[in-house]
Structure formats: structure tokens, C-alpha cells
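Here is the structure we will look at.
Excluded from the complex is one protein chain; the other protein chains are retained at their positions.
Chain IDs A and B follow the sequence of writing; residue 1 opens each chain.
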Amino acid sequence: MSGTACACREIKSREIEIDYNLLDKIIRVDYGGNKEAMIMMMQAIQQVYRFLPEAAVQYLSQVIDVPTTKIYEVATFYASFSLEPKGKYILSVCTGTACHLRGSGGMVEHISKRLGITPGKTTSDLKLTLETVNCVGACAVAPVVVIDEKCHPKADISMLNDFIDHLNAE
Amino acid sequence: MKVLNIVLNGKAVTAKAGQTILELARENGVFIPTLCDSPALEPAAMCRLCTVQVIEGNRPKFVTACNFPLRRDAEVVTDSPEVRHGRKLIIELLMARCPTSPELQRLAVDYGCDLERFSPLNDDCVVCGLCTRACEAVTGRTLSLAGRGTAIHVDTAFQKASAFCIGCGACVQICPVKKIAMEDVDGERRIILHGRIASRVKLPRCTSCGKYFGPVIDLNQVMERMGERLIPPPNATICPECSRRNLAIKLGRRHFEQYGVFEEEGQANAG
Partner (left out) sequence: MTEAIQTAILPSEAAKIMSPEGLALFRQELLSGHDPNAPLVLVCCGTGCRAAGSVAVVDKFRQVLSGTAWNGKVVPMIKHTGCHGLCSRGPLVVIEPGDLFYQRVTVDDVEEIVNKTILNNETIARLQYKPANSKEVISKTSDIPYYAKQTRLVLKNIGKVDPTDIRDSIMRGSYSALAKVLTRMSPQDVINEVADSKLRGRGGAGFPTGLKWESCARQEGTRYVICNADEGDPGAFMDGALLEGDPHSVLEGMAICAYAIGSNRGYMYVRAEYPMAVKTLTIAIPQAEALGLLGENIMGTGFNFKVTISTGAGAFVCGESSALMASLEGKVGRPRPKYIRSVEKGFRDSPSNLNNVETYANIPGIITNGAEWYKSYGTQRSSGTKVFALTGNVNNIGLVEVPMGISLMEIVFGIGGGIPNKRALKGVQTGGPSGGCIPIPHTIPDINVGYGKLAEVGSIMGSGGMIVMDEDTCMVEVARYFVNFLFQESCGQCTPCREGLIRMREILTRITQGQGKEGDIELLEEIGNFTNSFSLCGLGTSAANPVLSTIRYFREEYNAHVRDKKCPAGVCKPLFHYEINPETCTGCGLCKSKCPVKAISGEKKKTHVIDQSLCIKCMECYKGCKFRSVIIK
């Protein structure tokens, strides 16, 4: 996999199929149309589409009557939101203090070099998004890498290489 | 309303409970520089330029004058060496971010700033938030402060031209570093920031003369918003009042000349 993020922008501008019934369920039913729950609504929407499509944000804005510019402000403030499509796999390297002391920085560098992307970005074939996360609380088994919410303890470069090779073969 | 005894820069004055230090200072002719403050808007205390020292009890602490409410007898020092040193750093740091602001340049002279200290960041914004707060006060639908930390910046949703802007120009006028521009081109008003068109507003056409016109800006409101933001330079020969009026006139001329609606006021000296 090589990577610039240009494919993401293409997808973003292409028509994403938005299921408005599903959005209604999330916004009106699950969270009662309550403005205060906006962040959780956005998280639920992102769960569905793996990012926040602009059309979904526009719809959310209309339903709960919050300006799109305010939703954009929230989406760009919190690290867990993405306005660009994420990859099939999300690889998070924990950069908390305990993991950092055990070399997580080197792992981030290594993956960045191998895949040609920086943390926060996705490979052009949309297979993998690289992220860093600040402490998942598994300090005893540092350094920790999380792939799709599964914690991999005592991760090292060879384990990462195996994973990337496996992904390439897919 | 409870009356408080405040010692302001060594002088005994009285204040109303709940008054901010900035209000008290202005009442007593004490000048405190501000950047992100505007009389028309709630204080944001973001620039921290108005920081002063207050002593309630025994320990002095640094607080921002624009929003610190006086609630008990206290001593206030607006210009101690520590305060001046902090302001000097604020100006140096903001100049590194936005070197072309005349107002910051004037402050830099006043505080003896070393403008070579910090490598330039070449942004065109001092992140005072005035434009977003002004926009919020009008329609609240166009500008917001997106991003976080060093990446914080004024933006429109998805960096696209806003469909909700009404072209009032409040953001243009309130920006202390004059980095937001407004252009009327071919029947369309454009607000430009960060080198990008942030909004496009279709201008109506006068049914009488056929010219395009935009929202009429109430000069009184403009002057309110300008408020104390104009900092008199050390060698000023006219007062802030006249300076304000002249600037408003200049601004008005720039915007309204083409519509011919602006009337000439009696001018004193040029400011």
C-alpha cells in the first residue's frame, strides 16, 4: 500500500448514500433530538459511515437546529471525529507515557515510513488509517497497539510488519 | 448595590460589586490595553493582554481585567513589571504570528518588544475570536473557531462559502488586524479571509437607480464596537474619541462611497 490521502477527497465529494431514516433514528429516537447529546449523535453517525459525511452533518443541523458551522467546530475540535473517510482498519498506537517510554514513538515512525502516511491519515487504497491515542489504560503491557478496538499488548515492529504484510495480501 | 473599596495603582477608589476591573479602570482614567475585548460583546479573555494583578487577602494573582468581577475590597495593580513583562511576551508571540498589524506594532513599541526573538509563523490571525463572536451576535451561522491548539483558526463549515451569511460586514470591521476583507463584485458581496472566499451574498438591486447595494451599516453601532479597541499611540495628538470618529468616517467612506449615501461630517484634524 502506498499512500496519499487524495482518494479520500474523491470519495468525500462523491455521493455518499445517506440513510436518512437511520439518521432520524439516531437523532430523534436514540437521543431524543436533544442538542446536548450532539457529540454522541455525531459519534453514532460516524460509527455507521466511518466518518462524518457533509450531507449527514447538514441533516443533523436541520433536525436539531444547530448551525453547520457549529457542528463543524465540534467535529474539528475533538480528535475522534473524522471528516474524511477512514480505512477498513484503524490502527491506533498508544502514545501514553508508559508506552512512549517503551518505544511507541519508533513504531509510529516505522508505520508512517512503510505506508507513506502520517498519523490521522488513511492510505490511498482506504485499507488502513493510522492514529495515535493518548493512553488506553493498559500501561502494564506497554507498548500497546489497538486495531479495531482490540488491544495488542507488548507490540513491536515485527508484529506490525506482519500485520501490514497480511493486509497487503488481502 | 454593594460598594467596594479598591486601591487602584496605589489610589483609593470605589467600585460597585460585580464591576469588572476594566470597567473600573476606564472610569478612573487608567489605561489597560486590550485586543479581544469589545464593549458590544461578552468578554472572552482570550488574548490575555489585559492581565493585571489583584490582591484579595494576601496573595497576588494574575487575572484578566476584562472579565474579573470585583466582589470584595482589593488592591489592583495594572502595570507592575511582571504584568508588563507578560504583555511584552504576548505581543512578541502574536507579532510572530501576524507581523503586519499596525495596532500590534504600536503596542510592540510601547512595551519594548524584541521582534526577532521568535521565528515567524506567518499566519494572518491573532486568534482574538472577535469575528466569530460578532458573527454569533448577528446570525451565528457563518464563522466559527475550528480546530484545536496550534491549528485553531477561523473558518466556515467545511471551508466552503457559507450560504447563511447576510453580508453585514461585522467581522470585517471588528477584526483588530484588518485581515478580513469585503468586496462587492458583480452584484455579489464576498467576505474573504485566509485568502479564501468565506461567503457570497447576492446583493439586491436598487429599483430606483439600478445599483447593487448591501446591508447598510449603522455607524453608531460600528463606533460602539470599535470602542476602546483603538489604542492611542504614544505620540498621539488627538484623543480616542476623535480618532474613533475619523476612523469610522474613513471606513464608511471606503464602503459607501460607491453608493453615495455617506454624508460628510465636520472633521477636526486628521487622525
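One rule holds for everything that comes next: a residue touches a chain if its C-beta (ideal position, glycine included) is under 8 Å from a C-beta of that chain, and two chains touch if they have at least 3 such contacts.
In this text, all values refer to a predicted model and were calculated from it rather than measured experimentally.
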Touching residue (missing chain; options A:I16, A:A55 or A:V141): A:V141
Residue touching the undisplayed chain, where the options are A:P53, A:P67 or A:G96: A:G96
Sole residue of B:L8, B:L22 or B:C47 that reaches the chain not shown, by the stated touch rule: B:C47
Absent-chain interface as seen on chain B, which is shown: 43-49, 51, 62-64, 67-69, 82, 85-86, 89-90, 93-94, 96-97, 118-119, 121, 127, 129, 145, 147-152
Positions on chain A where the hidden chain makes contact: 35-40, 42-43, 66, 70, 73-74, 77-81, 95-101, 133-142, 144, 148-153
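What we mean here is this: only the chains that are shown with their structure count from here on.
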Rounded Å distance between chain A and chain B, as computed from the means of their C-alpha atoms: 37
Chain B contact footprint on chain A (complex, rising order): 54, 57, 67-73, 76-77, 79, 83
Chain A-facing residues of chain B, complex: 140-148, 155-158, 162, 164
